[in-house]
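A single protein chain has been omitted from the complex, and every remaining protein chain is retained in its original position.
Letters are used for the chains, namely A, B and C, taken in the order the chains are written, and counting of residues starts over at 1 for each.
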Amino acid sequence: MASKTLAVIAGVGPGTGASIARRFAKAYPVVVLARTPESYDAVVKEITSNGGEAVGISTDVSDSNSVNSAFDQIEKKYPGSVLSAAIFNPGGGFVKKPFLELTEDDFSAGLNGQAKGAFNFAQRALPLLLKGKESSTHPPTLIFTGATASIKGSPQFASFAAAKFALRALSQSLAREFGPQGVHVSHTIIDGIIDIPRTKAWGSGVEDSKLSPEAIADSYWYLHTQPRTTFAFELDLRPYVEKW
Amino acid sequence: MASKTLAVIAGVGPGTGASIARRFAKAYPVVVLARTPESYDAVVKEITSNGGEAVGISTDVSDSNSVNSAFDQIEKKYPGSVLSAAIFNPGGGFVKKPFLELTEDDFSAGLNGQAKGAFNFAQRALPLLLKGKESSTHPPTLIFTGATASIKGSPQFASFAAAKFALRALSQSLAREFGPQGVHVSHTIIDGIIDIPRTKAWGSGVEDSKLSPEAIADSYWYLHTQPRTTFAFELDLRPYVEKW
Amino acid sequence: MASKTLAVIAGVGPGTGASIARRFAKAYPVVVLARTPESYDAVVKEITSNGGEAVGISTDVSDSNSVNSAFDQIEKKYPGSVLSAAIFNPGGGFVKKPFLELTEDDFSAGLNGQAKGAFNFAQRALPLLLKGKESSTHPPTLIFTGATASIKGSPQFASFAAAKFALRALSQSLAREFGPQGVHVSHTIIDGIIDIPRTKAWGSGVEDSKLSPEAIADSYWYLHTQPRTTFAFELDLRPYVEKW
Partner (left out) sequence: MASKTLAVIAGVGPGTGASIARRFAKAYPVVVLARTPESYDAVVKEITSNGGEAVGISTDVSDSNSVNSAFDQIEKKYPGSVLSAAIFNPGGGFVKKPFLELTEDDFSAGLNGQAKGAFNFAQRALPLLLKGKESSTHPPTLIFTGATASIKGSPQFASFAAAKFALRALSQSLAREFGPQGVHVSHTIIDGIIDIPRTKAWGSGVEDSKLSPEAIADSYWYLHTQPRTTFAFELDLRPYVEKW
C-alpha cells in the first residue's frame, strides 16, 4: 500500500473521540485507538461506509507495549506513512472521592491513563508528525484533551486533577520543544458536560447547555488548519450557560 | 435602508484590524472605527470595490462621546440594525520605559485606550449584540484583542500591562455575564510580532516567525462561528518559533 | 528633625490599613494616608499613645497632586528620610452592577482609585525605597493589596476586576524592575471577607470564617522581613472555610 498521510486518534468511544475521527476522516485515513473494539467498531464502520478510510486498533495507552504494538501495526499496514494529526483524547482516571478513601490504585489510574498514556502516545506520534511536515497540507498537529481539572484541583478530585495537570504540563513542554520544529501542539480545556448518550440525565436541562462533540471536533480541526505563523496553544471550550 | 445585521470593528489600521474587517465583510456589512480616515479609508475602499459593504467612522474609543456619536451614526445609517459581531482591537497605550520615567499621561494613555475604550465600546455594542440573536446565523460575538502583556507584567511595561490586564478582566466579566444571555464574548492573546509593514525590520528574520494578520482574522471568524454549546473564551496565538 | 526610616501606608480605615499601621509602627515611624482625618485619626492617636510615632495626611491617591503634596509634607516633616516600607491598601472602586447599568464614572472610579492611585503612590515611594536600602534592617518593601477580583473577572464586577487586574499588572512589572535593584515588591490576594465592624453582619456566621486584619498585617510584616535571597511576590490569603 502506498505511503499515506494519516490521522491517529487515541480515545474513541461514543463521544468526542468519534466526532474527531469523523471530522478528520474527511481529509485523512484515520486510525482510532481504544481499549476494546466495542469502543471503535461503530465509528470505523460508519466512516468506511461513508467512503472514508478508518482502522481501529485495540490499545491500552497506559501500557507502552500496547502503544508500541499499535504504532507498529500502523507502520506495517501503511509502510512509510506519516502523520498529519495525532489526537490524545482518552477518558479514564476520573474518580471523585474523599481523599482518605482514595486508594493508591485510584490515584495511579489517573496518572497512568492520562500522563503516562500521553507520554507513550507522544513518543510514537511525534517522529511521524515530524516526518509529516513535507506531505501535510496543514502543519502536523498534536492535540491533547484537557478538562476543568486541568487548571483547578477541586476537593475530592485529587486523582483526576493530578492527572490532568500533568497532561497539561506535558502539552506545554512539547509545544515549546516541537513548535519550533514545525509541529503544532495544542491543549484544550473542555469545561462542562459533553452531550453524549451517557450524560443524557446529567445537567440542568437548559437547552444547549452541554458541549457538542461535533463542535469540539470542529475546534480540533480548526486548530489543525492554523498556519505555523499563528499557532494557538490553548483553547477553553464551555457551554454558554456554564458557570466558571 | 432596511435593517441589517452588521459587524463593527474598532481599531483598524494597516494590520489585524483591516484583515478582520475583510474577513467579516464576506458575511456582513462592516463598520470600521479608527481615529482618522487615513487608518480606515484603504480598507473601506478595498472592501467596497470587491463588492462588499463597508463604512468608516472616525472615532476615539477612549472618549465616550466619540463612541456614542459613532454608534449614533451607525443607527442612523442602518435604522433598526443589529450586530452579529463586535471586535475591539485598538492599539495604543504601548510604551516601554523605566517606571520612574513614565509620566502620568503615559500611564493613563494605556488605561484610557484599552480599558475605558473597551468599556465605552462594549456599552454600546452589547445592546445591539443582544438584539442580534434572532437574525444572526452565528451567536453574536464580542471579541477583545489582548497581548502577551495581558497575562505578564514585564519590567518597564507597567502602562501597557495594566491596560491589557484590565481589558482581560473586563472580557472575563462580560463573558460570564453575557454568555448565559447568548452573546459569545472572547479574548485573544496575541503573543508575538504581527507581520505588517511597520514591523518589517523587527524580529529574527526566520521565515514565518511573525503572526499573520489574515490568520488572526481567520481565528476571530472561527470564534464567531462556534455554536453556543461550545464557546471558547480565550485563545493564545503565537508564531511557531516564539519563545514563551 | 533627624532623618528617619519610615513606613508609609496608603488606605487606612478601621480595617486592614489600621492593623498594618499598628504592626509597622512597632518598628518605624508610620505615615498613614487616607481621604479624611476620620479615617486615620483613631489609629494615629492609638499608636502615639502607645509610644509609637504616627502621622496622618489627608490624601486622595487617585489625584497625583494630592499624592505629591502628601509626599512633600513627609519630606518636609522628615527631611532626608527614607522609606523601609510602603503599603498600598486603599479600598474603593468596588461596585457590583449589571454591566449595562454601570456608568462611565463607576468604571473610572475603580481604575482611578486602584491603578492610577497605585501609579501615583509608587512614583513617589520608589525613590525613597531605593534610598532606604542602606539604612533599612530589612530590604525596603512595596506591597500592594489585591483581592479575589485580581485574578477573576466575575459577572457584574467589571469595574472592580479591571481595577484589580491592572493593579496586579503594575505590581508584577515593578517587582521585575525593582527587585534586581533591591526593593521587594509584593502583591497579596485577599480572598474573603475581612472581619471589621462594617462586615459584622456578612458571611456565614461560622466561627473564624472571616480574615483577621491583624493576621493580614502579620503577613505583610513577614513579607517585609524576607531577605533578598528569598523574596515572595504573591501571597493569597483566605479563611479556612472559604470556597475557592
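Descriptive notes on the structure:
Everything that follows uses one rule, which is that a contact is a pair of C-beta atoms (placed from the backbone, for glycine too) under 8 Å apart; a residue touches a chain by one contact, two chains touch by 3 or more.
All values derive from a computational prediction rather than experimental measurement.
Taking the full assembly into account, the omitted chain touches A, C.
Only one of the listed residues, C:Gly17, C:Gly153 or C:Pro239, touches the absent chain: C:Pro239.
When the missing chain is restored to the complex, the residue among A:Leu6, A:Ala25 or A:Ala115 that touches it is A:Ala115.
Taking the complete complex into account, residues 139, 176, 179-180, 182, 184, 195, 208-212, 215-216, 218-219, 222, 226-244 of chain C touch the chain not shown.
For chain A, the residues touching the chain absent from view are 64, 98-100, 102, 104, 107-108, 111, 115-116, 119-120, 122-123, 126-127, 149, 152-158, 161-178.
The rule is simple: only the chains that are shown with their structure count from here on.
Closest chain to the protein centre (all Cα atoms averaged), using per-chain Cα means: B. Across the assembly, the chain pair joined by the most C-beta contact pairs is B-C.
Between chain A and chain C the centroid-to-centroid distance comes to 46 Å (mean Cα coordinates, whole Å). The distance from the centre of chain A to the centre of chain B, with each centre set as the mean of the Cα atoms, comes to 32 Å. Counting partner chains per residue, chain A shows two or more touched chains at no residue at all.
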